[in-house]
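The complex is shown incomplete by one protein chain, all other protein chains being positioned as in the whole.
Let's turn to chain A:
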Amino acid sequence: MAEEEFTDINGNSISLDCQTHSAFCREFTVTSPKLSLRKVMVYTCFIWLFAYAVFFFTENTAVLSSAIILTLVGMMIHIHFVKVDHETLLIIGSLGVQLSSSYASGRESTIFIEMSKLKDIVINEAVYMHSIIYYLCILIKDPTDPETVASVVPLFQSSKPRLNCLVQVYRSCQEILAQTR
């Protein structure tokens, strides 16, 4: 239930919610900031002013209606496919890990990883665009060789939290994983 001031890598504030359901089951929810009304208004105004300017020079009304349709469709696609409301990591010792992303339109996408496939949950640093960020990731075992890492599943991809948030989640997860091993 701990809630401190966490931010993501760009400085926007996010919130972390840890729930301990039982001795071997914990759930972490990282909530991104909601879609800001000011940004929506600014984008809409710009697109519509630009469309009106084009209409002013071309005298073609199809520009205006297409701008309206474009704005609406763009907003729908954004809140359904792009804007993530919160991401959840549910870890159940000896059973597995469930990752779930919930989008602003209510859509939820979930992935489950069995404990037998999971090698470890670690904080790794990698180059991302122009900077180096910390990110939490799940190492998946290679079925043929248990010591090698076959693949990596990064967690909390949309709301990239900073190190203080990641360390809390990491310590909590390691407590559960230590019991399981």
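The rule is simple: a contact is a pair of C-beta atoms (placed from the backbone, for glycine too) under 8 Å apart; a residue touches a chain by one contact, two chains touch by 3 or more; residues count from 1.
As a convention for this text, contacts and distances are computed from a predicted model.
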item: Which of "Serine palmitoyltransferase 1", "Phosphatidylinositol N-acetylglucosaminyltransferase subunit P", "Calcium and integrin-binding family member 2" or "Histidine-containing phosphotransfer protein" matches, in UniProt, the chain that is not displayed; value: "Phosphatidylinositol N-acetylglucosaminyltransferase subunit P"
item: Contact partner of the left-out chain, one of A:Cys18, A:Ile79 or A:Ile123; value: A:Ile123
item: Residue in contact with the excluded chain [from A:Thr7, A:Thr71 or A:Gln157]; value: A:Gln157
item: Per the touch definition above, residue among A:Val54, A:Leu95 or A:Val149 touching the missing chain; value: A:Val149
item: Option touching the unshown chain, where A:Val30, A:Ala67, A:Leu89 or A:Cys137 are the choices; value: A:Cys137
item: Interface residues of chain A (partner: the chain not displayed); value: 119-120, 122-124, 126-129, 135, 137, 139, 148-154, 157, 167, 170-171, 174
